[in-house]
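Removed from the display is one protein chain of the complex; every other protein chain stays in position.
A and B label the chains in the order they appear, each numbered from 1.
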């Protein structure tokens, strides 16, 4: 059940990705229409984070290609934004909330240039949008998990991108933060931005997303939420791995090198 | 050469003593080092070995001479204090562990240097021996030293053997160790004590600056030869003893040569040799496997192309046609043609290359795997027929007979691939 669209903002073509020598995604192939609020769902180890990392150029691609706005990643970097998992960074880092949000403006500054007044104003504005203006000078380790996630979202907003990739933004956050982020994402997609979110909670998925991508090492389904959230597809996604893919992955792991690399 | 015979015949009791000493300390260091290595705390040993210097100097100040009892005591105390300091600072600040190790290492060593230079200024005659603690001098070991360091090393070895099972458990599964009622905290304390003791035994022969290598490098080298703790331990010990004796010999044969650096050179040589040449994990064998695989791919492609000609009932290919199929790889292709001929997979008839019956079976297998995987991708991964070729091209060289059987079964023994080409079987003509 894979719905392909005309003039997609994101085209993932026959993508195979390995983490080191371990293949984690097999032949992922889908397209995504502009303005979607898309959720990537699947069990642990299904390759959800790997998919957006591969799209962002953080993992090596063994097969296939990715196009964003019909262009390669390097041509459109300024139009895309990435929110990594909250635990992927060290929150003891000596920086304030405002410092972190300003990092979202760095890609538009050239090499050696420092953020100035305009960048600071933009960062403050983004902090306001996530309700964190009071905490602008707080050191980031003194923020709660939910507040830290808001800071990350604000940094993404400061990038003023067209398409946003978010890795588990709802993991370990309080309910009010979750609701706030969802409202924000809905407002963004209403303005024509596209948002792709890795999500672990199947129950809230239909409320949040208008497009669902179901992964289980391979692409089980991709399409409008009401079309793909069926019992049969959920069973395929969460009901155990395809044993042949696992066996093949095991075979590759034992090789000592990755034979899928071309 | 004379030196060599003299040294290794052990006719000189002094030489025998030095060798005995360095053997014991190498064994204890390699054994303790293996556990710290597997616990991913290798650099802790580096910190401790630098941190014993102030203790050595303080012992000198108190005893007024190079008295091994005082020195061992002093070194042990500051070494133990440094391990405690690392633990305490990591626990009570947000500093990361490697920063803490680097800080404690350099500060303790700085204090040691301050005391050391202070002692130098006082110009004590007995001081000449103190230099040896920096870079080690195995040859200066006398009977009294051997007794102190040797017994200490023996103690470490015996303790490690006695508590082998317990230490193994707290390294691989501390949670489980706790749950079965092992006194994890006390065992860790005991282990840290042994670690400090192992470092202390090496300071005269190897020196504080490089003692860390004798803890870290032997297990790093041994790890490449085995996955089993017992064998890793044994190999680490053998590597360490060999390097220890080699280092002692060089400082015996070449005047003014410190022992420590040569021990490190020997053990590093063993380590780098292991990284490159060790069985399955070595770089060389990985590289070799990869090259073999590339060649298998080329061979498979050759057979496949001959099969496809046959399948299409097209005119058979000559050698030149085949070379054209693989542009830029003429040399390899030629080599494979003659190799396949020798193996009886292909034959040349009136300037045409043809598959022999055995070659046909092999070629069919490659084509069959390709088409089975294409079908698998189409059926199970919902891929369009025009999207399946590239990955099948990679998988056809990889799949084993067991996986083929499984693949076939899960597709219910199909006859056609998604492009409606026939899936070739051994029994068809």
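The rule we apply is simple: a contact is a pair of C-beta atoms (placed from the backbone, for glycine too) under 8 Å apart; a residue touches a chain by one contact, two chains touch by 3 or more.
Methods note: contacts and distances are computed from a predicted model.
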### Query
With one chain of the assembly withheld, which option in "Glutamine amidotransferase", "Pyridine nucleotide-disulfide oxidoreductase", "Metal ABC transporter permease" or "Polysulfide reductase NrfD" matches that chain's UniProt protein name?
"Metal ABC transporter permease"
### Query
Out of B:77, B:111, B:297 or B:411, which is the one that touches the chain we can't see?
B:111
### Query
Out of B:261, B:359 or B:424, which touches the unshown chain?
B:261
### Summary
From B:102, B:238 or B:253, the answer for touching the chain not displayed is B:102
### Task
Return the single residue from A:8, A:39, A:64 or A:115 that touches the missing chain.
A:115
### Task
Name, in rising order, the residues on chain A that touch the hidden chain in the full complex.
53, 56-58, 74, 77, 80, 82, 84, 87-96, 99-100, 103, 106-107, 109, 111-115, 139, 141-145, 148, 155, 159, 172
### Contact footprint on chain B, counting only the chain that is left out
37, 40-43, 45-46, 50, 89, 92-96, 98-103, 105-118, 121, 131, 134-135, 209-210, 212-213, 216-217, 219-220, 223, 256-258, 260-262, 264-265, 268, 271, 275, 281, 283
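Criterion: only the chains that are shown with their structure count from here on.
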### Summary
The chain B residues in contact with chain A across the complex are 94, 96, 280, 285-286, 289-290, 293, 376-377, 380-384, 387-388, 390-391, 394-395, 397-400, 403, 406-407, 410
### Query
For the complex, which residues does chain A have touching chain B?
1-2, 13-14, 16, 26-27, 29, 62-64, 90, 92, 141, 218-220, 242-244, 247-248, 251-252, 255-257, 259-260, 262
